[in-house]
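One protein chain omitted, others in place.
Naming follows writing order (A, B and C), and every chain is counted from residue 1.
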Amino acid sequence: MLEGINRKYDISGIIASLVVLAFSGLLIYLLYTQIPYGQDKMLVSKDYIKMGVNSTGATNLVTSVVLSFRGLDTLGEVTVLFASAMAVGLFLLPGAGMWQREENFVLRVASRFLPYLIILIGIYIVSQGHVSPGGGFQGGVVISSGLLLKLILKREKESGFGGLVHALESLMGAGFVALALVGLVKYGSFLYSFGPKGVPGTLLSAGVLPVLYAFIGVKVASEFVAILERFTSSGEEDERA
Amino acid sequence: MNALDFYALSVFLIGLGLMGVFLNRDFVKILISLSVLESGVNLLIVSIGYVRGRIAPILFSKELQASAVGKVVDPVPQALVLTAIVIGLGLLAVGLGMAVWMHRRFGTTDVSELKDLAG
Amino acid sequence: MDRLGLLFTWLTLGLAGLQILFLLAGDRYTRRPWPILGILLLTLVLVGLYSTKDMLYFFLFWSASTWLTFILSNNPRKAFGYLWVSLLGEFAMLSAIGYTYAVTGSTALSSLAKAGPTAIALFCLPFVVKTGVIPFNFWIGDLYTGSDKRFVLFLSAIISKLGVFGILRTVSELPSLPNLAVWQNLFIYLAGITAIWSAFKAVGSEDAIEALSFSSLSQVTFIFASVLLWSAVSVSGAVLHYINHMLIKLGMFSVVIYIWRKIGSTEYTAMGDFVRRMPVSFLFFLMLGISLAGVPPMGGFNSKWLMYEAFISKGRLLPVLLFFVAGVGSFLYVYRLLHSIFLGRKKASISLVKEMNPLQIIPLVVSGLVSFLIGAYVKPFMGLTSRALTGIFDPVTITKTSIGLVNLSLVLEVFGLLLGVVVILFWILLPKHRYAPDTEGYTAAAYLPEQIRLWDYSYNFYAPVNRLGKAFVDLFSLGWLAGFWKEYIAGLGLVLRGLYNGRLATYGAYIMLTLSGLIVALSLLVSKGS
Partner (left out) sequence: MTKLAVYTFALPLLAGFLMWFVGRLGNRPAKAFSALTSLITTVLAGKVLLSLLKGSSIVVVFGGWRPPLGINFFLDPLAGLWLFSVNVLMFLAVIGSGTRYSWRFYGLLMILLAGLNGLIMSGDLFNVFVFFEIVCLVSFALVAYYRKRESIEAGVKYFVLGSVASSLFLLAIALIYGKTGTLNLAQISYLSNSWPALFKLVVFVLILVGLGVESGVFPLNAWLFDAHPAAPFPVSALLSGIVIESALYVLLRLVGLFFLDKGAVLLVGQTLLLLGVLTFVVAEIVGFYQRDVKRALAYSSAGQIGLMLMAFAVGLSRPDLGSVALVLLFLNHLLAKGGLFLSVGAVSDRSGSRDLDRFAEECAFSDKVVGLVGGLSLVGAPPFLGFWGKVALVFGLLAINMYALVGIVLAVMVLEAIYLMRISSAMLTAKGEGRQDCPGQALSLWVLSLLMLGAGVLAVYGVKKGVDLSRLRFTPKQEYIQTVYDVSAYKGGVDIDG
């Protein structure tokens, strides 16, 4: 701790920090005066709450906002994730396992059956996205954490997930856009949530939203596996001019 | 946790994140403080959406659906934060990719080394 | 297109045609397409310039001509001085146009008067810059010597005198002549000094093109000053001299460029005694030289006579003195040119040179004859200039020709008389002449010291004049401003470069400082404002 302090901090860093302190004070003052905490400040959200369930069929209002009312944000977000996976693929190269940990008994045994349990939980979270808290992103991450167990095992050559993962990732992304385009072509507006509303609260309700969330779940899972694989691989440098 | 803590906590995180970015010399530490900054802003967005004494926006029962306006928290900030977290994560992945590549390529992740592009 | 524009259009088209004929008649190098296309494009732009009465279009064509000259000179390093000073001039013109637009809402040339004297002065600044009057005369030498030889003829014949047309068009458009006496006098005297400086620079230079370029400068400043005088006689004299000077430069440059193509250099030391090989060009070159110097039988005399007369009648004796001294200078450099090219000592390069092929010599012949016509029978040309200046001035007629009589026949008789005397002299002396062996030198000394070059008239004869000229330039010209500007800006540049020191923490501090700075500044302004 002490060693860190006496290292000469960059003078401009200190100036910036002082300014940050001042700015935080101003921010707190502004928040308390302008945006009172805990009061009902909703304007557009009142509509979402009032007609969210019967117009989209999803009881989880956040899902109806994420996928239907503000679907474009989610599409943008999926693109951000896809772009970051591609960028990491640009920076780091596939290769043998980087963590040359010697054989770890617990890890070897666990990695044989535990991932499938974790993936099961992930699938549950994804599928229940429109009914209870959860959804594509959260479920996708859980699934990928399951597969991470396999990635951190000692491995001589590439993890072999590569091809499948990329294909899944691209297909799901393209599927999402295709569904949105179907909405545009048939129903007149991009990302239109068509399909049978069903009984709100049951699994097969809210039309295309669960399908969209499924696509997102698989996409996020495959993207994370791709990213984690690159981080755990010791790819050699190929001099890209 | 009364009002003071959430707004104060998020502004504290934002301030901490910003200072961390400017004071640190190690790129990985900068990345960590960046994610602290982003989680601070995300916390602020969610706490803006919170209404005292209301429940999460899941309308699981019929009667809740009927009279939900006064009973449920604002769902929109939660949707925004869902997106903002993933965007923060995407940025972090790219940043870490750069950090790992930088460490492999130049042996160090000290940002103060990088100052020959000047003038 | 009004009459003034029409005259200048015909002059430019004529000259461009003759130059392109000269280039086409030359060898493969001068027939290369892009210089010819460039000259045609530049002529198009100039025709546009002559035809417009709207300041915005005038600025468009004026700026286009500057950039085209920069490109066609094909030597960016040497033409940079010209570029940045004419850009400064142009931007002064642009701000004048903008100011008039802001004040009067229209960009017509006539609305300039309502914008006040400073706007007019700013608008005319590029004309002064392009003419090359004192503070802006540092770029002339570089541009002409550095420019592409195929373009230098057009450059010195037309582009050097764009400023003259600019002043003519601007002042003729202004409804009432504003009281710009201060600017007028300032630039007339400056023009006089520049004329003298460039005359002696031309005398002292060792390169034919440099000599011709500085001679153009001294003639153009004389024309510029007489236009600035703005009286009927002075302006029509200026226009007549414009025509004369254009013809002279056309002829002289075509000879020099032809010689350059043949011997590859335009230095005086590389030329000499070409009269043997190029008698016809020598004859016309001589006629043009006489006209340039302003000697009676040739056109130069009439126009210079008119201009002097204008100055005298206005009682402006000092400018007359200045331009007279410049006139003396023109005698010197005309003889220097003639001597070095045609009469001097024979050099090895004589074998390379032969008479121009009939096509190539046409520009020289045309310019010689027309220049003689202007001298001998000036009435049609005066009619030409007066018709061009109708509406601006009442027509000016010269009742007397250069030797005081009105009709052409008498002039020819006298000329014939002189010619007869010369023929008789030749007839008497010719048999007695014996051919002096080629002794590489005219000294009487027995052996030939190796510094033989010191006595050769065409080699560095005017070195002291050069040194004087150089000191003069460093004192007055804007050249030092370029240096000052560079190093003043360098100082500021170093400070600003320090801003970007490459450290991430500093850049982060910039973000936060901008954030807080803006908040503090704006909140102060808002609280002060409300």
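Note that in this section contacts are C-beta pairs under 8 Å (C-beta built on N, C-alpha and C of every residue); 3 or more make two chains touch, one makes a residue touch a chain.
What you see is a predicted model, and the numbers here were worked out from it, not measured in a lab.
> In the complete complex, the chain left out here touches which of the visible ones?
Taken over the complete structure, the missing chain's partners among displayed chains are A, B, C.
> From the list A:Ser84, A:Ser111 or A:Ser145, which touches the chain that is not on show?
In the complete complex, the chain left out is touched by residue A:Ser84.
> What residue numbers in chain A mark contact with the hidden partner chain?
Residues of chain A in touch with the missing chain: 26-27, 30-31, 34-35, 41-48, 50-51, 54-56, 68-73, 75-77, 79-80, 82-84, 86-87, 89-91, 166-167, 169-170, 173-174, 177-178, 180-181, 183-184, 187-193, 237, 239-241.
> At which residues does chain C meet the chain that is not included here?
Residues 56, 59-61, 63-64, 67, 70-71, 76-77, 80, 83-84, 87-88, 91, 94-95, 97-99, 101-102, 489-490, 492-493, 496-497, 499-500, 502, 504, 506-508, 510-511, 513-515, 518-519, 522-523, 525-526, 529-530 of chain C touch the chain absent from view.
> Residues of chain B in contact with the chain that isn't shown?
Within chain B, the residues touching the omitted chain are 14, 17-18, 21, 27, 30, 34, 37-38, 41, 44-45, 48, 69, 76-77, 80, 83-84, 87, 90-91, 94-95, 98, 101-102, 105-106, 111, 114, 116-117, 119.
By definition in this document, only the chains that are shown with their structure count from here on.
> Indicate the whole-number Å distance between the mean C-alpha point of chain A and the mean C-alpha point of chain C.
The separation of the two C-alpha centroids amounts to 73 Å.
> Could you list the positions in chain A whose residues touch two or more of the other chains?
Residues 10, 12-13, 16, 20, 23.
> Going through chain C residue by residue, note those that touch at least 2 other chains and give them in order.
Each of 503, 505, 508-509, 512 in chain C touches at least two other chains.
> For a test of understanding, state which residues of chain C touch chain A in their complex under the given definition.
503, 505-506, 508-509, 511-513, 515-516, 519
> For the complex, give me every residue of chain B touching chain A.
Residue list for chain B touching chain A: 3, 6-8, 11-12, 14-15, 18-19, 22-23, 25, 44, 47-52, 56-60, 65, 68-69, 72, 74-76, 78-80, 82-83, 86-87, 89-91, 93-94, 96-98, 100-101, 104-105, 112.
> Where on chain C is chain B touching in the complex?
My answer: residues 497-498, 500-505, 508-509, 512.
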